[in-house]
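As you look at this complex, bear in mind that one protein chain is not there, while each of the others sits in place.
Let's look at chain A:
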């Protein structure tokens, strides 16, 4: 389809969708209105279970089954990305420690900041997961902090150390294990918010490390053979 035709088709569709959406949105309750029946019920239920962070209560207690679905989407797309990014037959992989990878010319300031921030960021990640039932935070947010914290080592210019810190097979099994633990716990004891937070945190952290690790591999390690692409 030519670009012009495609744009015209889009314009027609977008105009119709915009008209319908506007008509629908104008009938919604006023922005900032006081009527939130589901929200009020969720708050009441969360306080009854003494989970002071209502959002964690909604995610891991009142809607724990939905979170199972979300978990499985997360795991499925992590698996999909890992499978898509595997090193295929005609590509060669560099030895990890054979030479310096990444931003070799890292200034000392960046290196020191990276090394100093690594333990602090890991600690904050664990805190956000562990305290997610009480204060803003939770497994998803803390897991992302944990998964990215490890990569401060890359910013510090130390790719071999990063590879030693995150052995991919261990993270793969840990992710699968955490997903299984989460499903089992959500089915057996929905409402154990701190424990579910922990399982989700581990899973999100592992999935993120796997994903970033695979993208790093593509960028830093995989070499096309001398023949080039067909």
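Note that in this section contacts are C-beta pairs under 8 Å (C-beta built on N, C-alpha and C of every residue); 3 or more make two chains touch, one makes a residue touch a chain; residues count from 1.
FYI, contacts and distances are computed from a predicted model.
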Determine which name in "Extracellular solute-binding protein", "Cation:proton antiporter subunit C", "Lactate utilization protein" or "Response regulatory domain-containing protein" the UniProt entry assigns to the undisplayed chain of the complex.
"Cation:proton antiporter subunit C"
Which is it among A:43, A:117, A:130 or A:181 that touches the chain not included here?
A:43
Among listed residues A:74, A:153, A:178 or A:196, the absent chain is touched only by A:74
Sites on chain A contacted by the missing partner chain, in the whole complex:
3, 6-7, 10, 14, 17-18, 21-22, 25-26, 28-34, 36, 38-39, 42-43, 46-47, 52-55, 57-59, 63, 66-67, 70, 73-74, 77-78, 80-81, 84-85, 134-136, 138, 140, 204, 207, 211, 214-215, 218, 229
